[in-house]
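Encoded as structure tokens, here's the structure I'll be asking about.
A single protein chain has been omitted; all remaining protein chains appear in their positions.
Labels for the chains are A, B, C and D, by order of writing; each one numbers its residues from 1.
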Amino acid sequence: MTVLKTENLSIQFGGLMAVANLNLDVKKGELIGLIGPNGAGKTTVFNMLTGVYKPTAGRILVQDRTGQLQDISRLHPYQITALGMARTFQNIRLFKNLTVLDNVRIGNHLNVKYNSVTGIFRLPGYYREQKRIDEECRALLKIFEIEHKSDELAKNLPYGEQRKLEIVRALATKPHILLLDEPAAGMNPQETLELMDLIKYIRERFDLTIILIEHDMKLVMGICERIVVLNYGRTIACGTPAEVAHDPLVIKAYLGKELENGA
Amino acid sequence: MKKKLIALGVLVVVVAVAVIFLATGRGGSDTIKIGVIMSTSGPVSHFGTQCRDAIQLAVDEINARGGVLGKQVQLIVEDDEKNPEKTMNALVKLATKDKVRVVLGALTSDCTLAITQEAQRRGILLFTPTSTNDAVTDAGDLIFRSCFKDSFQGQVMAQFAIENLNATKAAVLYDMNNDYSTGLTKSFEETFVALGGTVVATESYAGGDKDFNAQITKIKAADPDVLFLPDYYNTVSLIINQARNQGLDAIMLGPDGWDELVGQAGEEAVGNYFCNHYSPDADDEDVQEFVRKYRERYGITPNALAALGYDAAYIVLEAIERAGTDDPQVLKEALMETNKKYVTGHITFDESHNPVKSTTILKVVQGPDGRLTTEYVGMVDPE
Amino acid sequence: MSKKTNTIASALIVALFLILLNLLVWFRVIGEYTSQVLTIAGINAIIALGLNLISGFTGQLALGHAGFMAVGAYTTAALLMKVNLPMALAVLGGALMSALFGFLIGLPTLRLRGDYLAIVTLGFGEIIRVLMINLPELTGGPAGLKGIPTYTTNFAWRPVIPFALVYLALTLVVVLLNNLLNSSHGAAIVSIREDEIAANAMGVNVFYYKLFAFTLSAFIGGLGGALYAPFFGYLSPNMFNFQKSVEFLIIVVLGGMGNLTGTVVAGIGLTYLQEILRFLKDYRLVIYPVILIIVMLFQPSGIMGLFGNKEFSLTRLVSKMLGEKPLGGEESSDKAGEVQ
Amino acid sequence: MAFLQQLCQQTLNGLSLGSIYALLALGYTMVYGVVKLINFAHGDILMVGAFVGYFVLKKWGITPVNLMLSFLPAMLFCMILGVLIEKVCYKPLRNQPRINALITAIGVSFFLENGARVLPFIGPNPRVFPTLPVVNYRLFGINISQVQILIFIVAIGLMLILNYIINHTKTGKAMQAVSFDKGAAALMGINVDRIISFTFALGSSLGAAAGILFASAYPQIEPYMGIMPGMKAFIAAVFGGIGSIPGAMLGGIILGVAETLTKGFLSSQLADAIAFGLLILILVVKPSGLLGKPMGEKV
Partner (left out) sequence: MLKVEKLDVYYGNIRALHEVSFEVKQGEIVTLIGANGAGKTTVLHAISGLVPARSGSIRFLDQELTALAPHKIVQLGLAHVPEGRRIFANLTVKENLEMGAYTRKDAKAVKADYEQVFTRFPRLKERLNQMAGTLSGGEQQMLAIGRTLMSRPKLVLMDEPSMGLAPLLVSEIFEIIKEINAAGTTILLVEQNAQMALSIADRAYVLETGRVVLQGEAQALANSEEVRKAYLGG
């Protein structure tokens, strides 16, 4: 079943075609890798999917909470998140001066069942709901083993944990599609391995469809079922890790053409 | 860390100095304390400081002659920044901390209006030298003033325009942020229309504006016979200058705020009229004496607000002398008996505590030495 | 369980403290001048809290809060004088009218960022002031509006009642704002300041929350003005000029952006400082900005930066005194009266 | 015909007022360009400049030549003052949130105004700025005074000089480089601190020139005289797109003309409200001002 589909998705900045005619068809439960050299337009794709940029052409269809495919290309980011698609950012965008727990609580924001008046006056139901949110958030943090840092400020976390926190925060929005932008950047090999396991785990646990951008090929090749390779905004390859890894176009794009001669 | 210590040190010193000042600020019981609330900082501080200085001059003179009731007079001056809220704070401070029973002030009508009720309720005699708004003395029997009411001067000038200048069309350019200006505008326009004239243009500016070309161009197009400029000399001199530059030939009229105009404006001001109770150029002996003393001490020519402040101090202190006390309830009766010539004219008070004094209409002329001066045109007595 | 007792205990302490403070005023241990200044200080703190909500917590610089104060004050005055509404309703009406203004102003302008929003709010503040000057039937024009009915005509009660009401209102505003900011909706508001794009991506309807915060901020600003009108009894449009708006901003920054305790401390402290400096006579307004600059240079994070920008929490203090384990900073009932 | 004449006259009046706003707005916009600070004290630089001009002209006597010469000491004095203010009050806060420097700027503004008020040789009393005898020229029924001509000549002259400095000297180009990207500029070997000082010097000297022009046109000076034109120029700078130099010039001129025309043809009572309303409208439609570049955020 298709949960995310793009049709000839394109965006132009000035005269530059940043992404051209991208056609994706993502099935439920898939784990897709989006790769390509720096500046290939990967993050731009994420920004269009999540409504930060409005595409100049093409459509984006996403399955909403009722199971219908809906055109989201004109929606605001928060509306898209409400439909069930959440993301992380390449250059971590945590709420730095807030605690770890608050970061997650903001992610959980869409699921809060009391209104602001109840919040201001702490009317009945407030404490119960607050407790539920608290527990849910801590449970998520626990999965990523940062629960013990709940009350620390996000900016004081080490880099790797900040990346994890971003994922937790995105999970707190209860998405069914998760977009991860370089989740392993800045992690050492050990941490990267753990992260691979975690990503697999949360996919099962929360019934997620995941698209990730990653430079760490170990991670991409290790967990993705399907890989889409972008270069200059164009899709140059699409297939299983093995197929992609041996695609001459990809090798050329990635390792430079010297390799052709060398290999 | 070191920087923080320095900063902390500075703050400590400031507070310490504050405490010392406060502790030593109390006067003995052998003095009569008079509170003064003046705008000595902020946008009208040039008026406020002159008025305060004149009051101080008067008090020093009286003290040199032995004071009042055998006691020295001590002034406690508070700044109001031309802010009604600060005025109120100053009044409450003077009343409760300094236990003052007589207060001179405030300078502008908005500040004075903010405290009249409070002063009345507290039983403090409030004597404003300069607040012209009609409503100032409404609050009760303890509120006095020594200046004209807005309505009086507006009427006088409207009457003068119609009867003496045969004007039929008048224009007004006023400061919309200033109640003195709006009050005068209202009374001028009402009288002018009531006497059969038409107001062909009413334009305004915001206090602090320096460019009036737009309004003048518009007024010029309406072609009035007279242009009423109810504001102080500093703004008026700019307006007249710009008006004449544009070739507007209407005769300009103004209130007592114009009094120092001859010191500020160029010869383009010649031929215009204003009403006044004081002019530093007047031949009057009292006036010349005051101007001389003020100049001697402060180095500048006192303006009308200074003269009003000087008079206010004298009126109040002489009344205290007559009453034998500064108890407001007694003092107010003594004040009502005022009947004497001061720098700004011969003053008595009507039943609503406004001064009854005649106003002089003056014409700006060029003196024999080429300098601007004023020429006596006539005297208008209050009805 | 103990959390609840702590909250109740703190509420009791706050109540006792307020009563004690008012008794001090009633018996003139706190003199009339001091209580007068403190009442104004309390009102300034309330309005600055409103400004802090939009500028400190939501991260949207606003420079026209004197305008909201004016709307609140004039509306209350008009309701009292023209409609003869009871005091409580008139005050509420003033605050609501200001909230309405906030909503209408925020609707088109809150999409602007940073300095542009600042200048637009500054513009609205000035427009409100100019309109007030040109509506003499309602506002008395530049000469001002006098004779506004006061809270009480009984002379002995005059310093007490406004003081009590203002500090009650201040306490309520602090507690309720604190509640809001600790709720999920408050967290959403703060997330906008931290990172608008990330907030949006987390499902926070950024514009809605900005508008909500701005309207609430205008409501609080209007409440300050509404409390002011019957306390002061006199209003003039020039009291609500740009400089007044700047005064609120100074309070917020000096107290620490996004810190309720700091705003209350700075609001009361700065208002009081201006009066303390009266002994400097003509030099007062020369020294005041110097103090301001020194504090900014040496303590740029505001006074609460000295305490790690933490909010003062009475419940935490209570639980500490009862020898219990601290419960974390979640519940913090900040109290205004503590400060002077 | 009369209407047309009046329209031309009002526009001319607006242009001369607008030229002064433009000169002052340049200071706001240049400083904003390099340090992203709204320098609230800039209006008071105008006051200081006017006072320096006043004392100089009092000493030299007023002649056309002396009037032109008086610009030099005033601009020099304010240049030094501007740099001093930057070094003492703004530089230490460069890595702090921008709001802090804003508050400091407000503090500096209060300090300059009130400092001038208590200085014994300045004081609160307004003084008459020395002016040349008024000469009026009439063209097609439109009045133009020699002060207005002076304003146009000096304003245009200074803007040309500024244009030369910014676009044709190394330092000026470095200024543009710094305002575009401080880090990259530093990598070119540009001493960023010095360029910032230079910007303050340039802006402040233009402010001083505006001060003398303002005082010549409205010959009355006092410590608070800078507040109003400062505010207007600030609005003009935002209106034109803060950070944009041509924007500041355009914004100043447009604001001057708009203000005058509003007062002349709509309502002088509501002129300021209308001017602000217009500004708000423009910003809502074009959020970065007339010539400002939209600031996109990289995600």
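The rule is short, and it goes like this: contacts are C-beta pairs under 8 Å (C-beta built on N, C-alpha and C of every residue); 3 or more make two chains touch, one makes a residue touch a chain.
Fair warning: this is a prediction, and the values are worked out from it, not measured in the lab.
Peer 1: Kindly name the visible chains that come into contact with the excluded chain.
Peer 2: Computed over the complete complex, the missing chain touches A, D.
Peer 1: Hey, which of A:Leu69, A:Met221 or A:Cys238 is the one touching the hidden chain?
Peer 2: A:Met221
Peer 1: Among D:Ile62, D:Ile142, D:Ala177 or D:Met231, which one is in touch with the chain left out?
Peer 2: D:Ala177
Peer 1: What residues on chain D make contact with the chain left out of this view?
Peer 2: Counting only chain D, the missing chain is touched by 170, 173-174, 176-177, 179-181, 183-192.
Peer 1: In the full complex, which bits of chain A touch the chain not displayed? Write them out.
Peer 2: 16, 37-40, 155-156, 158-159, 162, 182, 185-189, 215-222, 232, 241, 245, 251-259, 262
What we mean here is this: only the chains that are shown with their structure count from here on.
Peer 1: What's the fewest number of moves from chain A to chain B, given that each move must go to a chain touching the current one?
Peer 2: Between chain A and chain B, the shortest chain-hopping route counts 2.
Peer 1: Indicate the whole-number Å distance between the mean C-alpha point of chain B and the mean C-alpha point of chain C.
Peer 2: That pair's centroid distance is 36 Å.
Peer 1: So the centre of each chain is just the mean of its C-alpha atoms; given that, what is the distance between chain A and chain D in Å?
Peer 2: The separation of the two C-alpha centroids amounts to 49 Å.
Peer 1: Please set out, as single numbers or ranges, the residues of chain B touching at least two other chains.
Peer 2: Touching at least two other chains: 40-42, 49, 176, 206.
Peer 1: Among the residues of chain D, which are close enough to touch at least two other chains?
Peer 2: 114, 117, 269, 272, 299
Peer 1: Tell me, which parts of chain C touch chain A in their complex?
Peer 2: For this pair, the touching residues of chain C are 176, 179-180, 183-188, 190-191, 194-195, 197-206, 212, 328-329.
Peer 1: What does chain D use to touch chain C in their complex?
Peer 2: Per the touch definition, chain D meets chain C at residues 32, 38, 89, 92-93, 96-97, 99-101, 103-104, 106-111, 114-115, 117-118, 231, 234-235, 238, 242, 269-270, 272-273, 276-277, 279-280, 283-284, 287-289, 295, 297, 299.
Peer 1: Report the residues of chain D in contact with chain B in the complex, numbered from low to high.
Peer 2: 2, 6, 9-10, 13-14, 17, 114, 117, 123-126, 128, 134, 136, 143, 145, 214, 217-220, 222-225, 227-229, 259-265, 268-269, 271-272
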